[in-house]
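Note sheet for the following structure.
Removed from the display is one protein chain of the complex; every other protein chain stays in position.
As written, the chains take the letters A, B and C, and residue 1 is the first residue of each chain.
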Amino acid sequence: MSAAPSSELLSKLFGAPAAEGCLGDRARLQGMLDFEAALARAEARVGLIPAQAAQSIGRQCRAELFDLAQLADGTEKAGNTAIPLVSALTSLVGADDPGAGRFVHFGATSQDAMDSGLVLQLREYDGHLSADIERLCKALALLARTHKESVLPGRTWLQQASPVSFGLKAAGWLDAMQRHAARLSEWRARALVLQFGGASGTLASLGNRGLEVAEALSRELDLALPALPWHAHRDRIAELAAVLGLLAGTLGKMGRDISLLMQTEVAEAFEPAGEGRGTSSAMPHKRNPVAAAVALAAATRVPGLVATLLAGMVQEHERGLGGWHAEWETLPELASIVAGSLHHMAEATEGLEIDAAQMRANLAAKGGVALAEAATAVLAPRLGRPQAHEIVGRASRRALETRKTLLETLASGPAVTAHVSRADLAAALEPGAYLGMAAAFIDRVLAAHDEEER
Amino acid sequence: MSAAPSSELLSKLFGAPAAEGCLGDRARLQGMLDFEAALARAEARVGLIPAQAAQSIGRQCRAELFDLAQLADGTEKAGNTAIPLVSALTSLVGADDPGAGRFVHFGATSQDAMDSGLVLQLREYDGHLSADIERLCKALALLARTHKESVLPGRTWLQQASPVSFGLKAAGWLDAMQRHAARLSEWRARALVLQFGGASGTLASLGNRGLEVAEALSRELDLALPALPWHAHRDRIAELAAVLGLLAGTLGKMGRDISLLMQTEVAEAFEPAGEGRGTSSAMPHKRNPVAAAVALAAATRVPGLVATLLAGMVQEHERGLGGWHAEWETLPELASIVAGSLHHMAEATEGLEIDAAQMRANLAAKGGVALAEAATAVLAPRLGRPQAHEIVGRASRRALETRKTLLETLASGPAVTAHVSRADLAAALEPGAYLGMAAAFIDRVLAAHDEEER
Amino acid sequence: MSAAPSSELLSKLFGAPAAEGCLGDRARLQGMLDFEAALARAEARVGLIPAQAAQSIGRQCRAELFDLAQLADGTEKAGNTAIPLVSALTSLVGADDPGAGRFVHFGATSQDAMDSGLVLQLREYDGHLSADIERLCKALALLARTHKESVLPGRTWLQQASPVSFGLKAAGWLDAMQRHAARLSEWRARALVLQFGGASGTLASLGNRGLEVAEALSRELDLALPALPWHAHRDRIAELAAVLGLLAGTLGKMGRDISLLMQTEVAEAFEPAGEGRGTSSAMPHKRNPVAAAVALAAATRVPGLVATLLAGMVQEHERGLGGWHAEWETLPELASIVAGSLHHMAEATEGLEIDAAQMRANLAAKGGVALAEAATAVLAPRLGRPQAHEIVGRASRRALETRKTLLETLASGPAVTAHVSRADLAAALEPGAYLGMAAAFIDRVLAAHDEEER
Partner (left out) sequence: MSAAPSSELLSKLFGAPAAEGCLGDRARLQGMLDFEAALARAEARVGLIPAQAAQSIGRQCRAELFDLAQLADGTEKAGNTAIPLVSALTSLVGADDPGAGRFVHFGATSQDAMDSGLVLQLREYDGHLSADIERLCKALALLARTHKESVLPGRTWLQQASPVSFGLKAAGWLDAMQRHAARLSEWRARALVLQFGGASGTLASLGNRGLEVAEALSRELDLALPALPWHAHRDRIAELAAVLGLLAGTLGKMGRDISLLMQTEVAEAFEPAGEGRGTSSAMPHKRNPVAAAVALAAATRVPGLVATLLAGMVQEHERGLGGWHAEWETLPELASIVAGSLHHMAEATEGLEIDAAQMRANLAAKGGVALAEAATAVLAPRLGRPQAHEIVGRASRRALETRKTLLETLASGPAVTAHVSRADLAAALEPGAYLGMAAAFIDRVLAAHDEEER
């Protein structure tokens, strides 16, 4: 039984299928083993070790052959996971092909296996994550398109302000997600590279063949060869953390917005209910924002984890003491949480239920005073801005006190009706008429999305 | 198979026996089940439910009866772990005693089970942690006592300064550990309390019997009854995080100090080697500071996790959305890491090897110029402070340039020898003679420690 | 002009009078100067320096005599603020009393002045902060007492749940504030101590008089004398950060709760308006939650700053490199932000406007289905729990669909009316009747508060 306080119980709530298979212990082992197998093949290719040895090594490079508990014991002693793994691998290979054992891990250091293995894991993770980003973008684009005219209160400082459309909200979310996709792609080009440096980063134990082996190895793994080994420079790793942090922030904002819209008193949008999802038999009126809670929890946890990976960058000389170790559990955790947030938010977005009638009702609820700016706009050309401003201000306050509408209140005074007809006033106070450039903004975002899709 | 990226592989390196058994999923379930069993007993005691039902419920409250994977599915849907657990428990109880099922979880809400269960877990954790703190304190006290006169360079800004004793270093670590023990004990008194409030924190579904049940329940669990339910006030939880954060900081400082002392060029102290621990067959001169790395990794990770729990305190109304969820994996992780850091550092301290000769050699290495202040002190009464200062400064620079000792350099000039004999100078420049109040400070700390022990 | 990006512009919004005068540059200088003056007096008292020199030194220990820009230049070169300050002080003293200059800072090191000066600043800060905590507690106690029966929806996951009273909310806030006061007082006892250790923490340059001087100095400054100098052990500093972090978390929760209550669609509570405070002339219906925004901003910023101070604890040997420096701006910033959050939240709480009618209206708005649990509770004894549950569930859903009340819906079916009269049902569904132990809980908290006051 594991001593680790990790939670299988919570893995489905906070995690995602995307993170399964590429972030756990088995994947960690397989990443290192894929490195070892490829190293042997590369060294065989350049003639440093026998081809048969490479084959013998490759045969044992399967994570399921290794005993986690035993490797955990070895890790405690050695201070990293590669030392006991290489030792166990060497035994397996040697048992199968006595002459091949000594070619295992030839010329490499623990960190080469660990870092390159990690990069392989991250390549797979990136694929899954990108697919989920695309899925979310598609759902958001549909919402933006569909709800271009679903008018609802804009809300600033949590107070109703001039109206917006729900499509504009969705377009704002989409626009941000597109930037995250771009960031991930820039990271990909910079970070999916080989780590191979030997004991101190010079590949000295390979004599003058180091670069040749490195090139062959990078071809075997289909990873770019960086200018030099990067074992003690963790910016590529921390950059992924940062990109995930930014992504989690936007997902958290979506979760916050959706959960606020789902409030009993607002009730404008709802996560899909599914079978028993977020519902309460005791309180059948409740529709708990579960996906929003997941996204908000992630947005709460992620900044601290990103900070850890930034803090861990300060690594000593040719191999860090503590800073490197701090990455080993933090990065997979971070990656898993963000994948989970994205997965649950994509699902929620695809099934999001919108109550456009309630949106309009909320806008009307306080006598429509959220349209005060619109009223001022229609009066200003006739009365001058300052006077229009003052009249609307007074009317708004009176409307709130008397529980009448702003329209009614304005239309009841000759100061206004002498200049604008009630019908014109009513038209101006129609929320859907006061959306400004909302539709144009939505179209600009959708154009970028369609471009991307093509 | 779990989707969680938790690492069994790393559990021994970063964790501790103290965290085993009280922080994992099974412990989480058992905590909630202990709450449910005690709730049933308490309600039977005050006559709210039949005694037999309480017995039937109690019989099923064993974590091993539940299927983690199934609970994980239910958790994803419900948004917390208690809903599927209570539902599964109800089925089990009902299957065994058909009439008893409806008395499961009577009057409670999910968070009551989760929070009170957590408090039970933390009580056990606290016991283990405190034992390890005591163990570390004992080892530090021994070091402080033993090395009261083991003189080594003080180091400020990583530069040699006036000497200290190794006992003073140990006393400083010990003094801080004693403060942590006090903080933990203050937290204990404040935080090991029952959570029981029902749906919104009023216990309304128990009619006018709420307080009575709460009192009986707190007796059953041997937890104090707080002034009111605290479900949305997480300061007790975050305070533990903070105390652990402070502890991790001191352990990290110890790890930093020890790893610096273990540097090849310094070589004044060494973690115990153990069988294969931190050694490298390829580089037999290496003695890797594994425990220090663990403590430094913990000190790198912990601040971000503490920040998460502080950030999570901002919870909405009567139950938080995201902030509460952010605690569920973060607190056990934090607790496990700190227990691991403490455990490894206690072990390393107990076996710490000190090379007092090397300490003296390092002090002497740069011609003993680290004693410049001592030289000034002996000359000042005779020459006046400013002149003494200047003479010693000049001599120190010359000593470094000519690779002679400061003693030799000073003793070669009549400006000095006219006032102080070479023998007096030599005595003043003896590092062990320039330890000021070090021994007295050590005694003050040890006195507090002995007090504590008694 | 200062190069620092600090903001006078924002100092009133984010800061507090409490922080004025004890956290800025002048206060920092004065703290160090108070240390220097007291050191001279202490050394004169024990006969180490002439009494007249102590007087001469004391005369120049006024912050306003020093030029900040010049000290800033010196700080860049020396790496700390005490070196240029001591140098400037020595010049001032020497100009006034030629013989006294050499007694300035005698036997002390820069960190002694900086840390002890900081402790003096924090003592003053603590006084102001504690006063504001008390002020907030008083305001909260009044709210708890006054609104014991102001019933409003409980809200979990941002969904309406069983009702609570506003007094219970206030009591929950108060209860947490009282714990913060206790934490602060525990910190005070542990941390308001002298730092005095000389170059490496042994006071060696004072020969065998070190402890004697330290005792005299601690009496002069009215600070306790710790077991040993603590220059490289920063847990006392980081503990204050942690306590402030916990405080900021509760204030943030208050800010979140209040801002949610102030939403246009909820409108149950309002920050005091004041002259132009949080209002908008363009949108007269708006009442922006400015104090809540300040508290939420603080709660967002504080966790990262606490993390910094925890991370900074890992300090090397006898004086840290970077970790110590990281404290210098972070701690005052943190202290200022938390004081600001407290100050603004105390002010807002004192003037908080409660709309109890709106609270009841919100409870009634969805047909009163938030009382579903109460309905179940009244039916369960007659129908059995499971059937009661099902009937109420069905009725709730129907009430929501048909926009009727839960009472009406339940009362229209013979399945219910056969067992409970409409009048009994109506009584049970009266929110004020379903507050369980709320009043008792409030009383428990108020009792603790009154105890404290006495």
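The rule is short, and it goes like this: a residue touches a chain if its C-beta (ideal position, glycine included) is under 8 Å from a C-beta of that chain, and two chains touch if they have at least 3 such contacts.
Nothing here was measured: the structure is a model prediction, and the numbers come from that model.
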| item | value |
| --- | --- |
| Missing chain: touched chains present in the view | A, B, C |
| Per the touch definition above, residue among B:Ala78, B:Ala298, B:Ala311 or B:Leu425 touching the missing chain | B:Ala311 |
| Selected from A:Asp67, A:Glu186, A:Glu401 or A:Asp450 as touching the chain missing from the view | A:Glu186 |
| Of C:Gln30, C:Gln60, C:Thr81 or C:Gln178, the one touching the omitted chain in the full complex | C:Thr81 |
| Full-complex contact with the absent chain, from C:Gln30, C:Thr202 or C:Thr330 | C:Thr330 |
| Of C:Ala293, C:Ala377 or C:Leu410, the one touching the omitted chain in the full complex | C:Ala293 |
| Residue numbers in subunit B that touch the chain omitted from display | 153, 155, 157-161, 259-260, 262-266, 278, 281-289, 293, 303-304, 307, 311, 362, 365-366, 369-370, 372-373, 376, 389, 393, 396-397, 400 |
| Residues from subunit C at the interface with the omitted partner, ascending | 1-17, 19-20, 23-26, 28-29, 68-69, 71-73, 75-79, 81, 199, 252, 255, 259, 274-278, 282-283, 288-290, 292-297, 299-301, 303-308, 311-312, 321-323, 325-326, 328-330, 332-333, 335-336 |
| Missing-partner contacts on subunit A, residue numbers | 79, 102, 154-158, 161-164, 168-169, 171-173, 175-176, 179-180, 182-183, 186, 190, 198-207, 210-211, 214, 226-230, 232-236, 238-239, 242-243, 245-246, 248-250, 252-253, 255-257, 260, 296, 299-300, 302-304, 306-308, 310-311, 313-319, 321, 373-374, 377, 384-386, 434-438, 440-442, 444-445, 448 |
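We take it that only the chains that are shown with their structure count from here on.
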| item | value |
| --- | --- |
| Of all other chains, the one whose Cα centre sits farthest from subunit C | A |
| Distance from subunit C to subunit A - Cα centre to Cα centre, in angstrom | 32 |
| Distance between chain centroids, defined by C-alpha means - subunit B, subunit C (Å) | 24 |
| Residues of subunit C engaged with two or more neighbouring chains | 155, 157-158, 161, 260, 303-304, 307, 311, 373, 376 |
